[in-house]
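Structure first, commentary second.
Here the complex is missing a single protein chain, while all its other protein chains stay put.
Letters A, B and C name the chains as they come in the text, with residue numbers starting at 1 for each one.
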Amino acid sequence: MLSFESDYIMGAHPQLLKRLSETNMQPQPGYGNDEYCMSAAEKIRKACGLNKADIYFISGGTQTNQLVIDSMLRSYEGVLAAETGHVNGHEAGAIEYSGHKVLTLPQYEGKVRAEDVDRYINDFFSDENHSHMVFPGMVYISHPTEYGTIYSLSELEKLSHVCRKHHIPLFLDGARLGYALAAEESDLTLKDIARLCDVFYIGGTKVGALCGEALIFTQNKPENFITMIKQHGALLAKGRLLGVQFDTLFTDNLYFKISENAIEKAQKLKNIFENHGISFHIKSPTNQQFIILDNEFMKRLAEKVRFSFWEKKDEKSTVVRFATSWATTDKELQQLEAILNDMK
Amino acid sequence: MLSFESDYIMGAHPQLLKRLSETNMQPQPGYGNDEYCMSAAEKIRKACGLNKADIYFISGGTQTNQLVIDSMLRSYEGVLAAETGHVNGHEAGAIEYSGHKVLTLPQYEGKVRAEDVDRYINDFFSDENHSHMVFPGMVYISHPTEYGTIYSLSELEKLSHVCRKHHIPLFLDGARLGYALAAEESDLTLKDIARLCDVFYIGGTKVGALCGEALIFTQNKPENFITMIKQHGALLAKGRLLGVQFDTLFTDNLYFKISENAIEKAQKLKNIFENHGISFHIKSPTNQQFIILDNEFMKRLAEKVRFSFWEKKDEKSTVVRFATSWATTDKELQQLEAILNDMK
Amino acid sequence: MLSFESDYIMGAHPQLLKRLSETNMQPQPGYGNDEYCMSAAEKIRKACGLNKADIYFISGGTQTNQLVIDSMLRSYEGVLAAETGHVNGHEAGAIEYSGHKVLTLPQYEGKVRAEDVDRYINDFFSDENHSHMVFPGMVYISHPTEYGTIYSLSELEKLSHVCRKHHIPLFLDGARLGYALAAEESDLTLKDIARLCDVFYIGGTKVGALCGEALIFTQNKPENFITMIKQHGALLAKGRLLGVQFDTLFTDNLYFKISENAIEKAQKLKNIFENHGISFHIKSPTNQQFIILDNEFMKRLAEKVRFSFWEKKDEKSTVVRFATSWATTDKELQQLEAILNDMK
Partner (left out) sequence: MLSFESDYIMGAHPQLLKRLSETNMQPQPGYGNDEYCMSAAEKIRKACGLNKADIYFISGGTQTNQLVIDSMLRSYEGVLAAETGHVNGHEAGAIEYSGHKVLTLPQYEGKVRAEDVDRYINDFFSDENHSHMVFPGMVYISHPTEYGTIYSLSELEKLSHVCRKHHIPLFLDGARLGYALAAEESDLTLKDIARLCDVFYIGGTKVGALCGEALIFTQNKPENFITMIKQHGALLAKGRLLGVQFDTLFTDNLYFKISENAIEKAQKLKNIFENHGISFHIKSPTNQQFIILDNEFMKRLAEKVRFSFWEKKDEKSTVVRFATSWATTDKELQQLEAILNDMK
């Protein structure tokens, strides 16, 4: 069935599978010590404008979030995040499982504001009883956010400034980073992110890979990080699976090109919805579009195309998500349009 | 360079890559709800002679060990394992990270004896102070063991009997299960294992897959196990990556056929070593061969072929491991033989 | 200096110290197996109207909260609590340290509403993605709350009803339970609480003891709870220290009598503040009184009497807490009044 359910419904970009096949019978050392992990890391450092960053490839986003937070925080520190942040609501307690509290901040279309971070930390340390409370030890943001919105250069600079002022790392979850960078409204580059964040990851799973996220420590990495990956059960024996994929994604700008496809298709998708008088829950410049459907209409539509439930809007209507991706085609958009026309 | 370093130096069996390519552009739901995970699970149930077992696909062995132990034990219970068990020494504390102690038993060529399990549990509960101690809550065995040795049907029956007598689950780590089943000395079938163990896994990473282990709960699975996988950071968005691979491995007996290749090549490898007067640290019927090399000779050999350091034998000699796999060829063995001949 | 800083600034009620001295040189078994723990448990069961409840004595409140939550929840479950609940903000992450998330609910003068619990759980299970989220596994309330407010019988009945409907335990943190029961506005008895909650504790530390909380499982206790106490590092060798104190507190209604003193003195304290035109942040019927002070006045007052900072009210004023206790005397209140008169 036609599906806009998520950006991970397809396999991998064919170029990645091709390279996996071509390199398949070369013996390579395990655990990320293969030549493709090395090469991919070097290409990513270059794309980020970094000379020395430590780069690791991890199989998925929740795993990466848990690892970063657990390895960079002291045991009594928590992570500041928007109440809508992925680490707060949709990771089944993976952060708490590793012993850390998620300290929530107000969200504005999914985003965190620098002034809220500053106030939280100032209030915390001016509270006489703060030694009985969880210390704020890191700021987590997602870019794009869970609502598809993006930070501007100025917003990220402010967040970075506040974090550095308070000596805590700024961590950017880039599970869909390609789509944020490709957004027309974006004035942020990968190099800006590398310069302003202390740690971030470039998402592969949702941007053309079978699995995998490239984790970049722009400043200091935690000591013995490989051991921490292993301890979390997250160290793949065949690290080449991730290395080959990221090496391909960062060859000839493939990562950026395929991200652009998702944005172009999202724009067309928005036009289709607008033309059919469907309203938006939020203005998203990236590949996730959140629309409001009448419950009756939603049920009928769900018989013909797949999409995701997001949240109840009110008694009569529901917010649902349609996602484009690197793989979305014009043909799929035409099919959706035909379905909507038929339902009029 | 010629390499017998491990059984995970190559990519995947080409048939798996082919199927990944063929199914690549089919939209599939995420998180293991795709049709390939379903189909693979059904084929595995059939191969195991089980009607109802719950089956999950996890990306790697340490992750699987941590998940099984953490989800099946109460917080104050530990897992009984051989002191040489993988969970005790080579998982960077992944079990303790999840809060559980590994309770060690003596090992006999890497194996655990039923009578030691029985004695441990009897002694534990007869100790007046046992409420101040970690309860034995599960038995972990690896098959083949870390030394390549295998349990006989009779040994596994005894272990199963003891575990059921004491109402604790028997967990078999089958990271290299194919190689154990294919061993000539083996009188154990997959159906025996499914009948005698409460939980076990069929290793993919070391037996032809890019990554992935098929985890089988033969009795009761922990409630909401998907949530526990997510909480551990171990839930792949594109579950199809594992589903397609295991569906292929369990089509036309591919898993068993490629396992046999490793055993056949290991036999030839043993012959080569014997012919060159090299002695064995242990008699292994599977794909891992542990030989004793004079340190000087070892250094020279290491310039021409890759293998793994295992442990110091004494001041002058070292135990090293040579591993064959589904991918090992006769040509590679001939190359090794030529190298050894040259070094005489 | 005169102090209303908290209800734990004094030692113990003299009767408790007397009994500790009288029983001091009797040999007693350790770890809660002494005759005083047994006797205290029996007296508490009687006071609660329970025949069979399991009762344990734990050294402090945070320890007890952590133990109850960790022992009664599955690893992927969290605890529902008011955002102002002690477990959420003032236990330095003790709940997350044991792996569990605190799932916050709106608070109404520190209290949780049954309808909010019901809605949370219904929404949770109707969310298609709930397997990726932390399951609500328990409701935590404090009585009196962190703001000194108390639940009515009707409110507690509704909470109990909702919890039982959804098959999750209701846990009442009674660190200051005596003061709630003694409040004039209270229509709840200890027997009501024992009937309506699945687990709760009767606070000793803040109600006349040197340390200790009596933890009561009214329904089923977790298996091997002693082992869990030990595992948490919370098992006192000399359990008699807690047993003797609670045995004394529950002899001749001492616990209730000394609680009444705190309430009587709190009423007088309120009158003094009212007479001096000081306004209240919240209407509290128990021993903690939250008043609003002009910052300048607050500084001057702090030179003459101790109280606790609570929170910033606005730029010019602050909420502070004055606490009475079992030990507060009329003389102390007269001193306070004199100080306030002097400052006019």
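One rule holds in what follows: a residue touches a chain if its C-beta (ideal position, glycine included) is under 8 Å from a C-beta of that chain, and two chains touch if they have at least 3 such contacts.
Given the structure is predicted, the values throughout are model-derived calculations rather than measurements.
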| item | value |
| --- | --- |
| Hidden partner chain, touching residue among B:Gly78, B:Pro222 or B:Pro285 | B:Gly78 |
| Omitted-chain contact residue, chosen from C:Arg45, C:His143 or C:His232 | C:His232 |
| Which of B:His132, B:Lys165 or B:Lys191 contacts the chain that the document leaves out | B:His132 |
| Candidate in contact with the missing chain, chosen from C:Gly32, C:Gly93, C:Gly110 or C:Pro222 | C:Gly93 |
| Interface with the undisplayed chain - residues on subunit C | 1, 3, 5-6, 8-12, 14, 17, 20-21, 23-30, 59-67, 91-94, 97, 205-206, 210-211, 227-228, 230-238, 240-241, 306, 327 |
| Missing-chain contacts mapped onto subunit A | 70-71, 74-76, 99, 131-133, 135, 223-224, 226-228, 230-231, 235 |
| On subunit B, residues whose C-beta touches the chain left out of the figure | 75-76, 78, 89-93, 96-97, 99-102, 127-129, 131-134, 309, 312 |
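Please note the rule applied: only the chains that are shown with their structure count from here on.
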| item | value |
| --- | --- |
| Nearest-to-centre chain - CA centroid comparison | A |
| Separation of subunit A from subunit B, taking each centre as the mean of its C-alpha atoms, in whole Å | 33 |
| Rounded Å distance between subunit B and subunit C, as computed from the means of their C-alpha atoms | 50 |
| Subunit A and subunit C, separation of their C-alpha mean positions in angstrom | 42 |
| Per-residue multi-chain contacts in subunit B, two or more chains | 227-228, 230-231, 235 |
